[in-house]
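Here is subunit A:
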Amino acid sequence: MTKKNAALLAAVGLIMIIGAYTGGLIGNGRTAEIQTLSVRGSTTVLPIVQLAAEKYMDLHANVNIQISGGGSSVGAKSAGEGTVDIGMASRELKETERSEYPTLNPIAIARDGIALIVHPSSSVSTLTVEEVKGIYDGTYTSWSELGGEDVRIVVVGRDSASGTREFFWEYIMKKEDFVQGMLEKNSNGAVKQTISQTPGAIGYVGLGYIDSTVKALNIRVGNQEVEPTTENVKSGLYPISRSLYILVDGEPEGLARDFIDFILSDEGQSIVEEEGFVPV
Partner candidate 1 sequence: MAAEIKNPFQGTGGRRIVERGIERSLLISGTVAVIVVFFIILYLFRDAYPAFRNIGLGKILTGMKWNPAGEPPSYGAYPLIVGTVLVTLGAMAFSIPLGIGSAIFISEISPSRLKTGFKFLTELLSGIPSVVYGFFGLVIMTNWLRIAFDQPTGESWLAGSILLGIMALPTIISVSEDAISSVPTDYKEASLAVGATRWQTIRRVVVPSALSGITAAIILGMGRAIGETMAVMMVTGNAAILPEPIMNVFSPIRTITGTLGIEMGEVAAGSSHYHALFALAVILFIIVLLVNSSALFILMKLSERFRPSGKKSLFQIPKIVAPLLKKVLWGAVALLVVYYAYVRGGTRGGLEAVVLLAFSLALLTFLARKSSPRQGQKIVFSAISGSMAVVMVLLGVILYYIVVKGIPAISWDFLTQPPRDLGRAGGIFPAIMGTLYLIGGAMLIAIPPGVGAGIYLSEYAREGKITRLIRAGIDNLNGTPSIVFGLFGFAFLVLYLDLGISLLAGMITLGFMVLPTIVRTTEEAVKSVPQSMREASLAVGATKWQTIRRVVVPPAAPGVITGVILSVGRAAGETAPIIFTAVVFSQRFLPHSPMEPVMALPYHLFVLTTSVPDSLHNAYGTALVLLIVVLMIYAAATVIRLRYRRTVRR
Partner candidate 2 sequence: MNKDITRDGKANGSSQSVITTQDVNLWYGATHALLDITMEIKTNNVTALIGPSGCGKSTLIRVFDRMNDIIDGCRIEGKVYFRGKNIYDPDVDVIEIRKRIGMIFQKPNPFPMSVYDNVAYGPKVHGITARSHLDEIVEKSLRLAALWNEVEDRLDQSAIGLSGGQQQRLCIARALAVEPEVILMDEPTSALDPIATAKIEDLITDLRKQYTVVIVTHNMQQAARISDFTGFMYLGKLIEFGRTVQIFERPGQELTENYITGRFG
């Protein structure tokens, strides 16, 4: 009986090993030398780099680009300490990061507008920057105070490691605290998911995340209502925007250089545009 069990276990183990081995063969293909490039950081920048990497790898079969998220702080730290080849950040380097990693070199690859999104059923369609701040610092608690229905505002934001939050906090909040009770999501997608399911909710995401499941708010600048579109970001009309960076330690060389050039090339920049960002 135990013999049978041992045999069973051995069989399972064997299948797993064989599977892993053949899996390795399929995955690795016929190539002998594989060059690896690791990228880590902001989830806002991630889609651009990911899609660019997919295109790039289609062109160069021997290149393996590994991309993971983590947030801008992680991107800066990883690239600064050399644990990855390329970092991604959705904000400028902080004072502390600049002094700690003096050779860290941010390269702007796109501009990104931050859109305020609400549930599609909301009757509010325009806010001023001050009103947005009022919502996020707790001054307004009901949409009726902003010309909407009497529905409680559900404030949705990003978690504390997010570059988007950092930017939002500096630019909109003027470094004041967010209202307590703000739902914190760890990605743009999670924010959008929640907004799309929740009447009364407001959140902020990159322009690339806007789709029909949510409604993007116009921002009133002076007398003008500015729609969050790539054109308006490009022209500078839309007020809430920032640059997206990839970070390298020193001057990029070899594969890293080639990949960055690819992103900055016309083909790369068309990906930027497809994903709803603004080319540089």
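Behind the choice of candidates: all candidates are chains of the complex that A comes from, given by their letters.
Worth pointing out:
Following the convention adopted for this analysis, a contact is a pair of C-beta atoms (placed from the backbone, for glycine too) under 8 Å apart; a residue touches a chain by one contact, two chains touch by 3 or more; residues count from 1.
Since the structure is predicted, the reported quantities are computational estimates derived from the model, not experimental observations.
Only one option in 1 or 2 touches subunit A in this complex, and it is number 1. Considering their complex, residues 1-2, 4-6, 8-9, 12, 16-17, 19-20, 23-24, 26-29, 34, 36, 38, 40, 43, 46-47, 50-51, 54, 57, 64-71, 73-74, 76-77, 83, 151-154, 159-162, 165-166, 169, 175, 177-178, 180-190, 192-194, 197-201, 209, 211 of subunit A touch candidate 1.
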